[in-house]
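A single protein chain has been omitted; all remaining protein chains appear in their positions.
As written, the chain order gives the labels A and B, with residue 1 at the start of each chain.
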Amino acid sequence: MPEGEPLVRWDWIASHIELFGDLTVEHLKLSLLPILFGLLIAVPLGVLCARWGWLYPPVLTIANILYAVPSLALFLVLLDFTGLTIWTVVIPLTLYTLSVLVPNVVDGLRQVPEQTRQAAVAMGYTPLRRLVAVELPIAVPVIMAGVRVATVSNISLVSVGALIGIGGLGRLFKDGFDLQFTTPVFAGIVLIIALAVLFDFALVLLQRLLTPWTAR
Amino acid sequence: MNAGWEWITDPANWHGSDGIPVRLAEHVGYTLLVLLVALAIGLPLGLFIAHAGQRAAFAVINTANGARALPTLGLLVLIFLLSTGSDVAALIPLVILAIPPILVNAYEGIRQVEPQVRDAARGMGMTGRQVLFRVELPIAVPLILLGARTAAVQVVATATVAAYINLGGLGGYIMDGILLREYGEAVGGSVLVVLLAVSVQGLFTLFTHLVTPRGLRKEHA
Partner (left out) sequence: MISFKGVTKRYADGTVAVDGLDLELATGEITVFVGPSGCGKTTTLRMINRMVEPTSGVIAIDGVDVTTRPAAELRRGIGYVIQQGGLFPHRTVLDNVATVPLLLGWDKKKARERARELLPRVGLDAALGARYPHQLSGGQQQRVGVARALAADPPVLLMDEPFSAVDPVVRAGLQEEFLRLQAELHKTIVFVTHDIDEAVRLGHRIAVFAKGGHVAQYATPRELLAAPEPGFVTEFLGGERGLRKLRFFAELDATPEAARPGSGEAPGATALGEAPDA
């Protein structure tokens, strides 16, 4: 870092507000689309795994292995197929999201009390309606815990995409490194943490609305 | 993918100061160092807050979960720029990454010890230290190791990013590959990292099975 350079140059920040806005929008798209796709896949997959126990161990093993793959490696492999589109980042992050969400969906469904399930059967719920009206709602808190973890880690992880050119706010880190200039790096970190905190808070509120019975 | 395999199996890449064995050793070395430091911080802290007041625990757990939001790449670059390129400083973001799973699982592991078990231990005349080391810790072992495993896998995977600031390790191949448009090298490096991460996971699973007290293995029920 050059001599006398301050940690943050506020004038640089003031003159780049528009860039921050664009990068933030891209960042959110890259980190939240995987949550959406992840939920769309994880819920049915989790339901199947909860219903047929033998399915779960292999699915869990695959999820664990996926979790171990470095994001950069997946980005690179996909670069060959999807090029410089958002999919190169969205698809790997969807896979990570799955590896977090599927176990939570299964755990959530498994902790539905047996008496509750029996009562629903006795009252004449069909299996599908029982799932939608009784079991899934009871599983919501555990599923939402997974959604929160996945959302926060996605928001933080997207920035690695900057190394292949698609990384939302992560671009600020690359720029900072290339220019040997801390201000954008600092701004990027602050913005990413702010987004993570904001969305985590929003998810807590959402869960309160979805599951009023869990409120203390 | 094929280019990656060709690169891995090319004998030329297995020699010299930036050959695969050297880089692999670097990667494993960083991971171990980071894990040890994170354990030394996260484990005692997790055990401590499990015995501290509800409010302190809540604050620490939320801070730890919040730390998961810290973008490792950003921290690496920031620390690199501020510290003029010291290797050890570059490991700090990885330590920050590894602490939350260790801390949270240690806390949960102690919390899930049934109150009657703790009560019985005290009632039979165990001192606080004996309750911790003879009862709570053994019962918490599976969760503590799960936390360490999660941390280890994350560190192995994320240490690749550290190559961006010239820290070496297997990530170096990926970075060089991207910069030089040598996709064989980048993909090959990625495959090696995946293999390492999966082996770490397997080793931990095996180790957990070996050290979990037999009474806690539910499959015997």
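In this section, contacts are C-beta pairs under 8 Å (C-beta built on N, C-alpha and C of every residue); 3 or more make two chains touch, one makes a residue touch a chain.
Since we're looking at a predicted model, the values are computed, not measured.
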Visible partners of the omitted chain are B
Among B:A3, B:L24, B:M126 or B:L195, which residue is in contact with the omitted chain in the full complex? B:M126
Among B:A3, B:V22, B:V135 or B:L195, exactly one should touch the missing chain; which is it? B:V135
Can you tell me which of B:S17, B:Q54 or B:Q116 touches the chain that was removed from the display? B:Q116
Note that chain B touches the chain not displayed via residues 114, 116-117, 119-127, 130, 135, 138-139, 213-216, 218, 220-221
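The working rule: only the chains that are shown with their structure count from here on.
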Rounded to a whole Å, what is the gap between the Cα centroids of chain A and chain B? 20
Listed in rising order, the residues of chain A that touch chain B in the complex are 1, 7, 64-65, 67-74, 76-77, 80, 149, 152-153, 155-157, 159-160, 162-164, 170, 172-173, 176-177, 180-182, 185-186, 188-189, 192-193, 196-197, 200
Residue ranges of chain B touching chain A (in the complex, touch as defined): 1, 65-66, 68-75, 77-78, 80-82, 84, 153, 156-158, 160-161, 164-165, 171, 174-175, 177-178, 183, 186-187, 189-191, 193-194, 197-198, 200-201
